[in-house]
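Incomplete set of chains, arranged as in the complex.
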Amino acid sequence: MSHPLVGIVMGSDSDLPVMKDAVEMLDKFGLPYEVIISSAHRAPELTTDYARSAVERGLAVIIAAAGVAAHLPGVIAAQTPLPVIGVPIKSGPLSGVDALYSMVQMPPGIPVATVAINGAKNAAILAAQIIGATNPEVREKVLHYKEELARAVEEKARKLQE
Amino acid sequence: MSHPLVGIVMGSDSDLPVMKDAVEMLDKFGLPYEVIISSAHRAPELTTDYARSAVERGLAVIIAAAGVAAHLPGVIAAQTPLPVIGVPIKSGPLSGVDALYSMVQMPPGIPVATVAINGAKNAAILAAQIIGATNPEVREKVLHYKEELARAVEEKARKLQE
C-alpha cells in the first residue's frame, strides 16, 4: 500500500493553505496520496494527462480544489471513471458560491462529489469513506474517527458543566 | 452479489419521480439496491436504525434525497462510516437552494457528497464510481457508460452537420 490512492489536485498554489487540512486527514487515516498543481484553463493538457492516467497509476479517488469558475473537478471527472471530490475554494467577491455552483451543478452523466466551500478536511474524510466502502480496515478507521469526534464533543459538554 | 450495495433513502414519497432516475442508472450498472422512505424529522428513530445497521447489512454507499431543510443525508452520515451521497430536491419557493446549502455545507468531520439539485442520475453514477474505486469490473462499466455518452454527443453533432 505504498503507491498513492488519493490524488489531490488544485488549480493554484494559493489553494495550498486550505488544502493542507486534507493532507493532514489522509495522514491520520494512513492513506497514501499525491499533491498536484494543475489548471483546467491554463494547463489543459497537463490536466487531461493527469486525469487519463489516474486509473493506471493506481489512484482510487481524486480530490480537486478550485475557486471562482472552478472547472477543474468537472474537467477531470470528464476524463476518468474514478470518483472525483470537488472542494470549492472561497476566493473573490462571490466568496466561493461561484465555485460551489460550478462544481455541484454538473450535468447528467458526469458527477462531482461536492463538499463544503473550503471543506478540505471533509474531502479527505469522504475519500477515506469511499475507499472504506469496500475496504473494512479503512472503514474501521473512519468509524474510530467518528467516535473520537463524539468523545471530543462530550468532553467539551462536560467541561462546560463544571 | 445479490444483497443490496446501494441504499436509496428519500424523505418523502413525493421525491420518487425524481429518484427513479437513480434507480434506472443502478439497474443499468447492474448494482443491487434498496429503496427506503424515511424522514430525519418525522421518523428520527427509523432513520437512526437504518443508518446504524447499514454496514452490517452489507451496504457500500447510501444515496439520500431530501428537499427544503433537507437534513436527511447529514443525519444519516452522522451515524454510519459509509459514504453518503446527498441529492437536494427542488421543492418549495427556494427551488432547492435551501436543500443544497443544507447538504453541502456540512461541518468538518461529517461530509455529504453532494450532487446537483435533482441530480438523481449523477448520484447513481457516483455510487457506481465509488464502488468502482476498488472494483475494476464496476469501474469498467462506468468507463463504458462514459464512452456511450461521448458517442451520443458525436452522433448528435454528426446529424446536425447533415
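As written, the chains take the letters A and B, and residue 1 is the first residue of each chain.
In this text, contacts are C-beta pairs under 8 Å (C-beta built on N, C-alpha and C of every residue); 3 or more make two chains touch, one makes a residue touch a chain.
Note that this is a predicted model, so its numbers are computed, not measured.
Counting every copy of the one repeated chain, the full complex in this structure comes to 8, with 2 of them shown.
By our rule, only the chains that are shown with their structure count from here on.
Note for the complex: subunit A touches subunit B at residues 21, 55, 60-61, 81-83, 85, 100, 104-117, 119, 121-123, 125-126, 129-135, 139-140, 142-143, 145-146, 149.
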